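Take a look at the structure set out below.
The complex appears here without one of its protein chains, the remainder shown in place.
Showing subunit A:
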Amino acid sequence: MRLDPNFVTLSVLVALLLAVGGWVSGGTYLSPFNLQSMAMQLPEIGFLAIGVMLAMCAGNGGIDLSGIANANMSGVASGIFTVAFFDAAQQPVVFTAVFAMGCMIVGTLGGVLNGLIISKLKVTPILCTLGTQMLFTGVAVVLSGGRSVAVGAHDPLYSIGNGTALGVPIGFLIFVGVVILLGVVLKFTRYGVRLMLTGANPKAAVFSGFPISRILTTTYAISGLLAGMAGVVIAARNVNVKWDYGTSYLLVAILIAVMAGVRPEGGYGRVVNVMLSAIVLQLLTSLLNFMGMSNFVRDLAWGLLLLCFLAVGRFAVIDRIVATLPSARSPRAPS
C-alpha cells in the first residue's frame, strides 16, 4: 500500500514537536494541564480549517474566506437571541442547547448563502466569500453595536470550552467526533465521492450528470455549519463573543489546509490530515510561547514549515525514503 506522504510527515512532526517540547521544558510541556490547554485551543481553528478544506476540494478555485466572520456572526446572533429569551442561571441546559443550535443554524445559513451565490450566480468563490466575510462581520457589528456579547460562564456551555471528560477537553472530543464523521462521509457516501470527482474535473462532472450546484451548495453549507460550531466553542471558551475575534484565523485556516496537503485546485484532501496539521501548528505555537519567543518568530516558523511541506510534496521525499528501504521495495522492476 502506498503511504500517504502528508499523513506520515505530519505524524512524525507531531511526535517530534512533543519530544522537543518535553525536552526543552523539562516535562512541563507534556504535563496533562498543558496538553489539555493546547487541546482546548485547537477546535475553533480546526473547524475553520476543515471548512476551508471542503471548499478547496470542490475545485474551481474553491475557498472559504468567510469562516471566522461567520463564526463570530453565529455566536453574536445566537448569543443575543438566547440571552434575551432564556435565563442561563435558571435553565442552563436549555440555554446551552438553544445557543448551540442557534449558532449552527446561523452558520449553516451563512454557508448556504455562499453556496448559492457560487453555484447559481457563478461568482468566483474567493470574491463571493470575501464579500460575505464583510457582510457577516457587518451583521455581527450591527447586531451587537460593536460591543462584545456576554453568554456567561454557566455549565454545560462553559464546560464545552473549559471542561474535560476522562481528562480530555470536551471541545476537543467534539472536534475529533466531527473529524471522524466527516472523514466517513467524504470517503463512503455518494456526496463525498462526487465532491472529490467534481473538484478533480468539473467539466467531466457536468457531462456525467452530477448535480453540481447541489454539491457546491452542500459543501459551503457544511463549511458554514463548521463555522457555527467554531462559534459555539469560541463562546464557551471565552465567555464572550465579539465580531472582531480571531481576524488572524483567516490566513491560519488556509495555512493549515495547505499544509495538510489539500490540493488548492480541488479534488483531494483528507480531514485527518487537516486535524494533524492543526495539531502541528498548535504544538509549534505553544512551544514557541513556552520558550518566550517573539510572535514574529512564530510567523517565520510557520512560513518555513509551509515551504517544507510544499517541498516534501513536490519532490516526493517520503516515497523516495520508502523506496530506499529494502523491505518496502516494489517487487516490480523499475520501468
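In this section, a residue touches a chain if its C-beta (ideal position, glycine included) is under 8 Å from a C-beta of that chain, and two chains touch if they have at least 3 such contacts; residues count from 1.
Throughout what follows, contacts and distances are computed from a predicted model.
*Asks:* Missing chain's UniProt protein name, "Ribose ABC transport system, periplasmic ribose-binding protein RbsB", "L-lactate dehydrogenase complex protein LldG", "histidine kinase" or "Nucleoside ABC transporter membrane protein"?
*Replies:* Answer from the record: the omitted chain is "Ribose ABC transport system, periplasmic ribose-binding protein RbsB".
*Asks:* Which of A:96, A:132 or A:162 sits in contact with the chain that's absent?
*Replies:* A:162
*Asks:* Per the definition of touch given earlier, which of A:11, A:25, A:60 or A:213 contacts the omitted chain?
*Replies:* With A:11, A:25, A:60 or A:213 as choices, the missing chain is touched by A:25.
*Asks:* Based on the whole complex, identify which of A:47, A:136, A:220 or A:249 touches the chain you can't see.
*Replies:* A:249
*Asks:* Footprint of the hidden chain on subunit A, which residues?
*Replies:* 20, 23-26, 28-29, 31, 33-34, 37-38, 40-41, 146-148, 150, 153, 158, 161-162, 237-240, 242, 244-249, 285-286, 289-301
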